[in-house]
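Heads up, one of the protein chains got dropped from this complex, but the rest are sitting where they should.
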Amino acid sequence: MPVLDTVNTKIRMQRAGRIKADVTLGERAFLYSIYASVIAFALFCLIPFWLVVAGSFTPEANLRLDGFRLIPRAFSTYSYEYVIHGNQIGNSYLVSFSVTIVGTLLALAVTVPFAYVLSRKVWISRPLSFLSYFTMVVGGGLVGFYILVSKWLGLKDTKWALILPYLLDPFFVFVLLAYFRTVPEEMIEAAVIDGANDLIVFWRVVCPLSAPIIATIGLFYALRYWNDWWLALLFIDSSANHPLQYMLKQLQATTDARFYIGNPSPRFSTVPNYGVRLATVVMTIGPIILAYPFVQRYFVRGITLGALKG
Amino acid sequence: MTVVQRVRRDLAKNRYLYLLALPGVAFLIVFGYVPMFGHLIAFEKFRVADGIFGSEWVWFKNFKFFFGSQDWLRITLNTLWLNLLFMASSILAGLLLAVFLNEVRHQLFKRVCQSLFLLPYFVSWLVASMMVWALLNSTDGLVNRTLQSIGLSGIDWYIEPRYWRAILTFLNVWKWGGYTSIIYLAAIISIEGEFFESARVDGANRFQQIWHITLPLLIPTTLILVLLSVGRVFYGDFAMVYGLVGDNGMLFPTTDVIDTYAFRALRRVGNFSQAAAVSLYQGVMGIVTIIVVNKLVKTIDPEKSLF
Partner (left out) sequence: MGTKLSRRQMLQLMGSTVVAAAGSSLLAACKPAGPTATTEGPTAQSTIEPSPAALEQVTLKLAFAGDAPSSEVLGEVLAEAEARLADTLNVKLDISFAPWSDMSKLDLILQSGEDIDLIFDAPWWHIHQNIAQDFYVVLDDLLPVYAPHVLEVRPQIMWDANKFNGKVYGIPLGVFCYQGRQSIIRKDIREALGLPKPTNWDEMEALLKAAKEEYPDMIPINYFYFGDYASHLTTQDFDTSPRSTTMPDLDVLYMEGNDGVVRNMFEDMSERIWSIFQRVHAWFEAGYIPSDVLTNGQNYMMNSGKTVVDCQTEFGVPVTHRKDVEAMGGETEWVTFFDRSKKRVTNFLQYNFICVPKVSKNQERSLRFLDWANASKENYDLLAYGIPGKHWEPAGDDMYRVLDASYPWFPYMWVWNPTYERTNEEFGAEAADWNKWTMDANNFEADKITGHTFNNDAVVDQMAQLGALKTQYYYPTSSGTADLETNWQEYKEKANDLVKVVQEEYQRQVDEFLASKGG
């Protein structure tokens, strides 16, 4: 149909940035206000973080006198040298990395299929839904949890104590569930007609379609494992098994970081207590911010899939 | 048909689904339900020597320290009100951010913003409180200095409770807005491009497209987020409130939540039985809330309820 072709062509050319869309004044104002809001919030997020970064590169004396500044009066990497110098940092990075990677993969393996089952119209879904939600609202209580992990499962001072308790988060289950419900039933039926069983439907049809949300949940799990210090506080005694966040927490709580880092070099005659707190924040965020762009690919892929279908 | 028979029949029909759900169920049982026996100590005079199943049963005695105080209602209301403010504001912020960000055409800008939005999630409340201090303290806080430079007088932020609900809500949006927006972004991306194309053909401008297509399609996600938050409405964000307010009694009228109150009460005197009693209270109230809200949602649209 010629008219539609023209319109479609026009739209494709617009997308390619070739011709300017017929944009009204109202639309333009709307677009500007959107950009303004986005930039404002981005700054709102960035500036405190920037202050932390700037502060981490400031000598301790300046930090105490001036506090946070956008442009510090003096530059120094002393805090970082201090943190890195001890052996603990290497250990902690290693522990955090391994726990995060293994944990995220296992958690996805447990959570995604579970959420899928909950989204299907089978009898078992409703009871399971309620049972999952129930645990989210009524926690197990600290004492019970502690006895379970340290005594009954015997996981004290092992990395598994850092991984297993977070394998299934009902919150993520329900987010996935909501998403799975939007998968068109026709696609699943088509696959079933072609002879697929539930496993194949799940793996070959639903998962690829849900790549954006699975990637999102994977990211959230990774963040949770990476940021956690709670499990370490409860179950880890030897510093060889301290994840990064727990090490940071120790540094923040001690009056004298020197003890924890174990760092007797005479070079470090003064202890940068504030600087250490800030430097460790930056060192925690670093890997995640670097990894995030890789995850973002999945968001883009979703768009491509949608466009192809059209 | 008994439950067992029901399950058996379902199992035969959907054995692969059961297989897929198995690890999750195992996890729920081990880490979700088994530790619940710990709640029993809320009703006991717990003695380790006797164990959880052998200690003396004292019914509701451990609840008295909380409900016997004059403040329990005010604290509960504080908790509820703050949580509602937090929930509404962070979900709204997440939604708007995602919608706005989706309108941005420039790919690099979009990606950079997405990363930036996530930064506050990483800044712990300890560090965040240092920054809030730098802004609000009475000697050289940035906010007061700015006010004074334009001729207004500074405010003693840390002894005036009335500003703090707003301050806490604001900070909560800062921390969680970006995180929430990521969930919404994933949902928006899955919306068929066709809808927008046909809308544009029909002459709708961008604003109308958002209003009539995007937003309605995000209602399920919003509902899920609301339902998920509502069950925790009796749990205060201890890390946040204690991190920012600490032991500053002047601010308690508007910021004291169940968790901080219990913490202070139990810090000097208490034992785990009393702490368990408070958690149980929060959990039970949460369940009641979610059942009520879920029923409500069901009457409007059964598809969108949790269970």
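Each chain gets a letter, A and B, in the order it is written, and its residues are counted from 1.
Everything that follows uses one rule, which is that a residue touches a chain if its C-beta (ideal position, glycine included) is under 8 Å from a C-beta of that chain, and two chains touch if they have at least 3 such contacts.
Only a predicted model underlies this, so the values are computations on that prediction, with no experimental measurement involved.
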Checklist line | Identified contact with the non-displayed chain, of B:37, B:133, B:179 or B:207 | finding: B:133
Notebook entry, point to check: Which listed residue, B:27, B:43, B:122 or B:158, touches the chain dropped from view?
Noted result: B:158
Note to self: Going by the contact rule already stated, which one of A:129, A:250 or A:280 would touch the omitted chain in the full complex?
What the structure shows: A:250
Next item on the list: Considering the whole complex rather than only what is displayed, give the residues of subunit A touching the chain that is not shown.
Entry: 61, 63-65, 67, 86-88, 142-143, 146-147, 150-151, 233-234, 237-240, 249-250, 253-256, 258-264, 270-271, 274
Margin query: Need a quick check: the contact residues on subunit B for the chain that isn't drawn.
Written below: 46-49, 51, 64-65, 68-71, 126, 129-130, 132-134, 136-140, 156-159, 242-250, 252, 256, 261, 264-272, 274
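One rule holds for everything that comes next: only the chains that are shown with their structure count from here on.
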Next item on the list: For subunit A and subunit B, let me know how many angstrom lie between their CA-based centres, rounded off.
Entry: 17
Next item on the list: Give every residue of subunit B touching subunit A within the complex, in rising order.
Entry: 6-7, 10, 13-14, 16-21, 23-25, 27-28, 30-39, 41, 52, 93, 96-97, 100-101, 103-104, 111-124, 126-128, 130-131, 134, 140, 174, 177-179, 182-183, 185-187, 189-194, 197, 200-201, 205-207, 220-221, 224-225, 227-228, 231-232, 272, 275-276, 279-280, 283-284, 286-287, 290, 303, 306-307
Note to self: Considering only the defined contacts, which subunit A positions touch subunit B in the complex?
What the structure shows: 7, 11, 24, 26-27, 30-31, 34-35, 37-38, 41-42, 44-46, 48-49, 51-52, 67-68, 109-111, 113-114, 116-118, 120, 122-124, 126, 128-145, 147-148, 164-165, 167-168, 171, 173-175, 177-179, 181-182, 197-199, 202, 212-213, 215-216, 219-220, 223, 227, 252, 277-278, 281, 284-285, 288-289, 292-293, 296, 299, 302-303, 306-307, 309-310
